[in-house]
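Mind having a look at this structure? Questions to follow.
All protein chains but one are shown in place.
Think of it as A and B in the order they're written, each chain with its own count starting at 1.
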Amino acid sequence: MSVRDLLSPFAAWKNLFRDPVTIIDPLNDRPGAPRYRGFHQNDMDKCIGCGTCETICQNGAIDMLPVDGIETKQGDSGLRPRIDYGRCCWCALCVDVCMTKSLTMSNAYTWVESDPDAFRFTPGVDKKHWDNAELGYHRPEEHQLMAKVRLPMGEMEPETRIESFAEIVNGYTIEQARLEADRCVSCGLCVATCPAHMSVPDYIAAVRDGDYERGLKLLYETNPFSGICGSVCTHKCETTCAARHDGDPIAIRWLKRHIMDQVTFEQCRDIVGGPRPATGKKVAIIGAGPAGLTAAFDLAKLGHSVTVYEAFDKPGGMTRWGIPEYRLPYARIDQDIDVIRSVGVDIRCNVRIGKDILLDELHNSYDAVLLALGLQLGRATRIPGSEHENVRKAVDLLRQATAFEDFGPPRQAVVIGGGNVAMDIARTIARLQKKEFGRVQVTLTALEDLAHFLADPDEVKEAGEEGVVILDSRGPRQVVIENGQVTGLKTWHVKAIFDEQGRFAPSYDETDEQMHAGSMVIEAIGQMTDVSILGDTLTEKLTWNRGRLQVDAGGRTSEPWLWASGDMVRGPDVVSAVADGHRVAQSIHEMIAETEQPK
Amino acid sequence: MTQNAPFFTPDRSQYPAKKADGTLDIDIASGKYLKLWQGPNHPGITGNMSVELTVCGDEVVEGKTHVGYLHRGFEKLMERRTFIQCFPIVCRICVPEPDFNEYCYAAAVEELAGIKSPERADWIRALILEMGRINSYMMYLGGQAGALGLGVIGQWTTYARDLMLDRFEELTGARIYHMFIMPGGVRDGLPEGFDKRMEETLREVESTLKDVYDVMFCNAVFKKRTVGVGYIDPALVDSYGITGPNARAAGVAKDVRKDQPYLIYSQLDFEPVLGQDSDIFTRADVRRRDVLVSVDLVRQILAKMPRTGPLMATVPNVLHWKIPRGETYIRGECSRGEYGYYLVTDGSGYPRRVNVRGPSYTHAVSLLERMIVNLNISDVASLMVSLHTYPPEIER
Partner (left out) sequence: MTQFDEGMAHGMERLRSKTTVQEILEVATGFEESARNFYRDLIPKVSKQIRYLVEELADEEQAHFDLFASLAQRTDIADQVKIEIERTASDSKFSDCLHLPNLGEQPDDQAVLQYAMGREHAAMQHYGELAETAPAGPIRELFQYLASEETKHKLELEKIYYATIHRGGGV
């Protein structure tokens, strides 16, 4: 202790001569820092209601709720996050995981309100004074909690795959599949989009856990064609995946395939659990494609006796006769169908209704009849010269290719069409040419421009890699025939195919005419159903809707004993046909149950 | 207690008498003893806890630390949260210096998940930890002075701390609960012009400390009340788990940053601050000098840290992050001593057990209860503050 210790404390007095450091008007003079995690903002143009914010919120402060004026649509749940500021801790994890970057935080931090309930609000919907604030926490670009990039699917090189009809893609390894499955945020937008409403997030979780039995069980709950869909599904789910807003969508189709790759036929058979006790009711199904067989599977599991009549010598419908083997190996079709058979479905091939058995006979001997005919007939362009025998339809050639029939592959071919069928036939012909002549000479002309191709972009890319020359915006004008032989196709340039409203309004430029050489012209445009089996009387009796059979929500036609489903009603798509098969089976079962009830 | 013993005896340790089972023989009805609750609402308590004193006259014969005023069950809460969801919780375990929770938790998760945080993130983490240490000490100095009636010190240190909170705000987006050190790295890099503003803040801190030195440490009253009071025997350091400035003021050079360097501390140049006398004054002085070390460390970090490079390691999808079975203990030197996180994982998406080792537990329970005996009531607050207690660390 010294004199200094007595005097030094008086140094405090010097503060009398200092300026105060207090901020006079903190409400206005003290904005939050540019990164401040203040009150939430939500950009309604970007938010898709995926609910990832709700999932991650550890306080349970976020609830996804419907909002007036925001409709539920594909890829948008229609729900928006409501935040309870009585619970929120402003950790900004919701901002960090927001899949669309719609959720941000402003730098505002003052909010006075007499009503405590007001602090539970929906950012972006309930107008707030900070809605337009530019500063505040936005997820930094590098701060990425989710992997953006899809795991690439290994596939054969173009030079190798063109040599044979072997399957192109390898499928994921377990390690790859887990990494890809890990990217999923389980929002479930895909479930709503999938026509069959497959429980996508759950089976992806099963992949993550390596629990393939569970995954398989989930697949079979909604889709007995999982093996097929794993290879060739149109995967609409991936177009609404939340991950696509800031990165690649999850490879949902490949993950489904991965589950099917990891299980055996016996496991599938055991999961579906064999035939059920018989009800004594009989259902006839015409057409062993995805719709018919899905309905058969459901009805057989309910104990009904199901007979499926198939005109061709093998079941599978367009999945077998339309899709080339390099996309969907036949063994995979056989396995899915064998599982369906294992529940007691009787599939009779080589029986053509209307020829071998009349539809009337089925009507008389079964409780219900289901038409699942598919779209087997190819449309023709009917341009000049198109009646020539070397102007063929893609569906017919694909069928012949599947049956290993030799239809005399041309040295040089021209394909008309820009859809998946056009790609299928172009690539099939390319493989046959490679084998026969050692070189690929296929020209594909499509009315649409590349941006509007109906074919899967992967298909277009792969066809190009395999040597198919793809010419877009070419309208077929005439098949050129010289000395009785097809020598090629003349096309006109299509200046525009759709008007501003996106409706078809083609305009041709006749001054830009091209000749595409080829000894065979293949039409791969629209398809239609062969309804001749109905006969004139029944056709006249039934109600039609713009060329298709009129059916109710359950697929029942205007004739109470007759149902219709699949491509012939819904348009071509495997998974839509599966979904339709379920609906129809339910409707038929309800009808049977009603008639069972004592009056 | 013997009937004939004089009321005041020179050796308070003999008083009161012990029963056969070793407990004190205190008969409140005798009128010789008084129960006195210091806290939970009392200016001489660090908040959220209380000390139950049994006094005889103005001398404490027994003290018991009571907690239970903020029991949120943080550790239990975490067992029901995913690994990422625990991240916003941990900071709450120590309000004035939350960053050690974030760091220890993140480092524990990273170790068990086999993730290495990027180097640039490690430097930013160290920067944040030193900034937090300065803040924590500034708060302490105000508290220590306040416990003895020197109210003005708290006003000055709060001002300096507030400037540092501004730096926290611009760096992390929040003033108190920074929530910036995430498993995998940190959220963002330094904002534009941060170094310059940080230097200004550090100068304010230094200037404030100079004033504090003049008014608090060169102060006859403060010395009278603190020198020789609240002595911790260096021999107790290990047996009582005493760490940090409480140990260093007793001459025991314990500093995790030196002993088991973490983050980038091995690349920094500093020496642990030591004291000799192990009383309240020395502990305050060790902390004051420690602030200056931290100020220097912040300068070193800003000078040496890389300015480019990744800030986050690649982490699995945080929504369903599962961590393999394992256990680890991560420690760091916080302003009060060794801060540690013991994490057990069982392969699921949730921690099996998180145990937080806050230095206040040993300091404010076992050590305080021993030291408080024979103390004058008026010195209890000063002693307790000198152990630098943050009660949430006791009841996690």
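What we mean here is this: contacts are C-beta pairs under 8 Å (C-beta built on N, C-alpha and C of every residue); 3 or more make two chains touch, one makes a residue touch a chain.
All values reported here derive from a predicted model rather than from experimental measurement.
Under the touch definition stated at the start, the shown chains contacted by the missing one in the entire complex are A.
In the complete complex, the hidden chain is touched by one of A:P81, A:P195, A:G344 or A:G475, namely A:G475. Per the touch definition above, the residue from A:P66, A:G86, A:G210 or A:P384 contacting the chain not shown is A:P384.
In the complete complex, the residue from A:V421, A:V486 or A:V575 that touches the missing chain is A:V421.
Remark: the omitted chain is touched by one listed residue; of A:I353, A:V531, A:A564 or A:V578 this is A:V531.
Think of the hidden chain as still there; on chain A it touches residues 375, 379-384, 386, 417, 419-421, 447, 454, 475-478, 492, 503-508, 510, 525-529, 531, 539-540, 542, 544-547, 567, 571-573.
In this section, only the chains that are shown with their structure count from here on.
The distance from the centre of chain A to the centre of chain B, with each centre set as the mean of the Cα atoms, comes to 56 Å. Across the complex, chain A meets chain B through its residues 1, 4-6, 8-9, 11-12, 21, 32-37, 52, 55-56, 58-59, 89-93, 96-97, 105, 137, 140, 142-147, 182-186, 205, 208. Considering their complex, residues 81-82, 84-89, 152, 159, 166, 169-174, 177, 179, 187-188, 191, 211, 214-215, 218-221, 223-224, 310-312, 314-320 of chain B touch chain A.
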